[in-house]
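In this view, the complex is presented without one of its protein chains, the others remaining in place.
Up next is subunit A:
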Amino acid sequence: MRLTVTVNGQPHEADDVWEGESLLYVLRERLGLPGSKNACEQGECGSCTVYLDGVPACACLVAAGQAEGRDVRTVEGLADGERLDEVQAAFVEAGAVQCGFCTPGLLVQTHDLLNRKPNPSDAEIRESLAGNLCRCTGYEKIMDAVRLAAQRKATERKAHA
């Protein structure tokens, strides 16, 4: 099939797509967006998390045929040009990145969490990130980063209020 999909706000087309291949494969191998990682292909590690029509999903479990005409936002779409999103900046400053393999999925999931719950409790953070496995950091720096991003967003909201 020829797949037409909006990715990070831009329309894209890919030819010779097999409908049963995963959206993750499309993003990485056909559209040149390697930010979403392939680590398990069974929805367990969360490193391929993307927004699909505004809802976080594991790209490895979305059939390419299901992505036709849909809106996808990957980790590459979080930044505004050279300006990092608050979540990305917080991860860098808190030292929440080590090998970086899990980071794209964590960033998308954290981004979604803070949009839904601007001031999440630690329990809510852990529950939200339950589907994102990390081998390196031991999660504490990730928790620090999420708290920092939440603080920053709160400060920003007050400044605009």
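Criterion: contacts are C-beta pairs under 8 Å (C-beta built on N, C-alpha and C of every residue); 3 or more make two chains touch, one makes a residue touch a chain; residues count from 1.
The criterion applied here is as follows: contacts and distances are computed from a predicted model.
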* Asked: What is the protein name, per UniProt, of the chain that does not appear here: "Homoserine O-acetyltransferase", "2-oxoacid:acceptor oxidoreductase subunit alpha", "Adenylyl-sulfate kinase" or "CO/xanthine dehydrogenase FAD-binding subunit"?
  -> "CO/xanthine dehydrogenase FAD-binding subunit"
* Asked: Hey, which of A:Leu31, A:Val62, A:Leu114 or A:Cys134 is the one touching the hidden chain?
  -> A:Val62
* Structure fact -> Of A:Thr49, A:Thr103 or A:Thr137, the residue that touches the missing chain is A:Thr49
* Which listed residue (A:Thr74, A:Gln88 or A:Gln109) would be found touching the missing chain in the intact complex? -> A:Gln109
* subunit A, residues in touch with the chain not shown (by the definition above) -> 1, 18-20, 22, 41-44, 46, 49, 55-58, 60-63, 65-66, 68, 109, 127-128, 130-132
